[in-house]
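Of the protein chains in this complex, one is absent; all others appear in place.
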Amino acid sequence: MAKDRLAEVLARYEAVIGLEIHTEITASATKMFCGCPVAFGGEPNTRVCPVCLGLPGALPVPNQAAIEWTVLAGLATDCDIALASQFHRKQYFYPDMPKDYQISQYDLPFCSGGSLEIEVGDEGGYRTTVGITRIHLEEDTGKMVHVGGSEGRIAGATHSLVDFNRAGTPLMELVTEPDIRTPEEARCFARKLRSIWLALGISDCNMEEGSMRVDANVSIRPRGATELGVKSEVKNMNSFKALHDAVAYEIVRQADVLDGGGRVVQETRHWDAGARRTSGLRSKEEAHDYRYFPEPDMVPFAFDPEWVDSLACRLPELPDARRDRYIAAFGLPKHDAALLSAEYAQACFFEEAVEIAGADRAKQIANWMLGELAARLNADGAEIADTRIRPPMIAEIVALVEDGAISGKQAKDVFAEMAETGDAPGAIVEAAGMKQVSDTAAIEAVAAAVLEANPNEVASYRAGKSGLIGFFVGAVMREMRGQGNPQVVNDVLRRMLEG
Amino acid sequence: MSGIDLSVFPARQIRDAIASGEFSAREAADAAYERIDALDSDVHAFLQLTPELAYAAADRIDALRAAGEDLPSLAGVPAGIKDNMNLVGTRTTCASRILGDYESVYDCTAVRRLLDAGALPIGKCNMDEFAFGSSTENSAYGPTRNPWDLDRVPGGSSGGSAAVVAAGMASISLGSDTGGSIRQPGALTGTVGLKPTYGRVSRYGIVAFGSSLDQIGPFGRTVEDVALTLEAIAGEDAMDATSSPEPVERYSEALGIGAKGLRVGVVRDMLAAEGCGEEIRAVVDQAAETFAALGAEVGSVDLPNAKHGLAAYYIIGPAEASSNLARFDGIRYGHRAAEATDVLDLYMRSRAEGFGPESIRRIMLGTYALSAGYYDAYYGQAQKARTRIIEDFRAAFERFDILLTPTTPEVAFRFGEKVDDPYTMYLNDYYTIPVNLAGNCAVSVPSGLCTTTGMPMGLQIIGDYFAESTLLRAAAAFEEATGFDSVPPLVKALGVAKGGE
Partner (left out) sequence: MAITESDVRHVAMLARLALTDEQVTTLTAELGSVLGHIDELQRLDLTGVQPTAHPLAMTNRMRADVIVPGLSREAALSNAPESDGMAFLIPTITGAGEES
């Protein structure tokens, strides 16, 4: 869809967007209400017990660590932490839900009333604050594989297989206020939230594997109107780009419906990344009736303010603070600092390299990370943890360049080889014999020979044709098979020609 | 023939006799199965017999004894287990078609503890389907008959567990009590039945009915047997977040010190209840006199909100049940309808085919009470009434150590007498329900036979939270003073063999 089409629609309509973000607490060793391990994938139905299979008579016992992670998430997003809280049952039948109710939270979530400020666009962008209605804790469902249809979809399937390995994984649900106005804001919010969850260490936030799932409630209204339009709930976006594109598609689709004199229907719509469009599931004429009631298998929570304070002490440095520190301590440009701090693993990588190389080389380290390293990761679609490049290698490569041992051009070759082999830069330089020669005496010897071999050029230079310096440098470098330090070669030649 | 009559040997004596070598644990198991052979085709108290498990347990006890080891507190004691409790090696059907083939894959904590104390698991006992009922007529596998009169119900929902003890087919048994399901059949079969304080016994492994109401408790022919059994099964369980860390007392050691000085409150206003027979009313007055004669201070107390217990219970119980029974959907276990066209069809038909009429009634009632627009009027209001009932009990226990009511408004009724209007059946639990709503403990103790019907009557003694010691002490004093002969005529007609006392 054309970008200007969205702009045209947004000139006439205001989009009102709220997000619901489910994050699996993968930091937890065990499931929400039983002692089964939390892990991705694996042989079906091998990480189950009476509790997470919903066997008759089994009872849930809440995982304290998962509750603490949720409270930390709330503290990191300026939420109020409820001192009195409890679980509720949310009831509906679905085959991947073992008890046919989900243990969730209703009117007493662990966290509520938070907010998050986001920056939209690069330099020259703007800031906006998105309200966080609540963060509550619940249990994830199992997984189904639909067999017999095309591409594992429900439509056309003859039967389905249910695996309960994921059932009961602690799942944190964050709901925003409908404060988001554009697809880009939605993307920025989700990215920012992910960077915070990663900094807290709550989850691996892997959107493709589904450990972070973003749903968007989208409606539009004519500019100036105060009444909200009918919303649709868009699901199945498994990347930030998909989130952006699905919301953009949905805004334009709704505008088309309204412009055509139609009426937007409240429904759930699935984003199809291949077709790049959303499509409606069966319209939910039968309104949900979840029959929430307090979970009688568990007692309520009454938290001590001191307990909350002790958790606050566990809060690590969050991405914004980290970014500001990078600017202040290392003099990084704001853009670079923001990029490096957004991704927790990347920030740790950066800091480890700076620790080795020294703060005065932080800028160069940042350049390598945002340049060569980022390009390589992008090309491979890899995460920083997946590469063979470790922080000491970047520190070493920067040091080699700074100390004049290799040229910037050589460094790029060394980087490429290092990325392939995982060998240390020093070893690569050594093995290739590409070490730059900065030794003045050695260069003088070569230079002397070059001057002696070219008496006419020497005479011309001395007669004022100073442009010939390039000829001499080239000749010396050729003799040295490119390993001479260009600066030193230059200095030596000038001294010998002019001296 | 083992020559042992479980009708006359209480659990404590069986254990001691095995310890002293008078007979073996194997012979105790034999005695149970011989009695079952003789009577259970009439009584139908068991849904499943588990001789492999029972004899394996007996052999372990006999080996311990042969090795000169100390025997645990219930060593060799034949026990029945209500069929809503999981035990590996047994089916756990809840007397429902929907779980007809369900094989347990883990153990209920209370059952595990009972067996760890040396009891022999004789079999799984009949019950009202999913514990919904007061007569055991709602079993999908046919009713249990009352050993005192085979034309009458044994009460319910733990009717099988009560009948096996009454008929001497086991010495003790486990039942579950959500609204009176241990105490009411206890009263109707002349056995002692205890509902512990909520949280006293782990609920892990018992198929849930009303999660905030359910408690597992023991049946016995004597208060001491009930105390011993409670000691074995009580206590905190890491698998049940509602089990209490309150320490378990040696309940059996608190017995025998009489009732002197106990403050006993007769719940006056409840006696005026509709349907409470003259003779049943007299039970409480006589009990009050008995306690006074034993040196207790007897007074009167009202529980003005307890009369709303029935209404609150028939919201809260079904609401929780409707949720707890959602999992019986034909996906992971249990009955699955044939040839389902899709999952919705599978849910709808599996559940309709698998659940009996009373289960369907309760699920419907509970779903309705929780549904959009009705929550506040029904569930919310019932929860508030529950608060009021709790306050009544709290006030009463400031003045008294124990409270007295009849256990039931009448003696065991005849089959089919109350099946037309579900509510007349529900009235049977009028006295027992408020205790489940409040969560405190209560026991039904036999208080004699009705002169017109010859059927047993029960006295309900109610105790404060975790005051089982006081409760059982009072019950033991009353038991001793009344000298109830707990052997039904049916059993006497078999010709009693070697006795214990």
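General remarks:
The letters A and B name the chains in turn, as written, and every chain counts its residues from 1.
Just so it is clear, contacts are C-beta pairs under 8 Å (C-beta built on N, C-alpha and C of every residue); 3 or more make two chains touch, one makes a residue touch a chain.
Keep in mind the model is a prediction, meaning the values are calculated, not measured.
The missing chain, though absent from the view, touches A, B when the full complex is examined.
Between the chain not shown and the residues A:163, A:179, A:250 or A:336, the one that touches is A:163.
In the complete assembly, the contact with the undisplayed chain comes from A:294, out of A:294, A:404 or A:486.
Contact with the undisplayed chain is limited, among A:6, A:19 or A:53, to A:53. As for the chain not pictured, it touches subunit A at residues 28-30, 34-37, 43-50, 52-53, 61-67, 86, 92-97, 102, 141, 144-146, 148, 154-155, 157-164, 268, 281, 284, 286, 288-289, 291, 293-294, 296, 298-303.
Contact between subunit B and the absent chain runs through residues 101-103, 105-106, 198-199, 212, 238, 241-242, 244, 308, 310-312, 314-315, 322, 326, 329-336, 340-349, 351-352, 355, 360-361, 363-365, 367-368, 371, 374, 377-378, 380-388, 390, 421-423, 426, 437-439, 465.
By definition in this document, only the chains that are shown with their structure count from here on.
Centre-to-centre separation between subunit A and subunit B, using Cα means, comes to 57 Å.
The touching residues of subunit B, when paired with subunit A in their complex, are 84-86, 92, 94, 99, 102, 105-106, 108, 203-208, 210-212, 238-242, 319-320, 323, 326-329, 331-333, 343, 347, 367, 370-372, 375, 379.
Chain contact summary for the complex, subunit A toward subunit B: residues 50, 53-62, 89, 91, 93, 95, 98-101, 162, 287, 289, 291, 293, 296-299.
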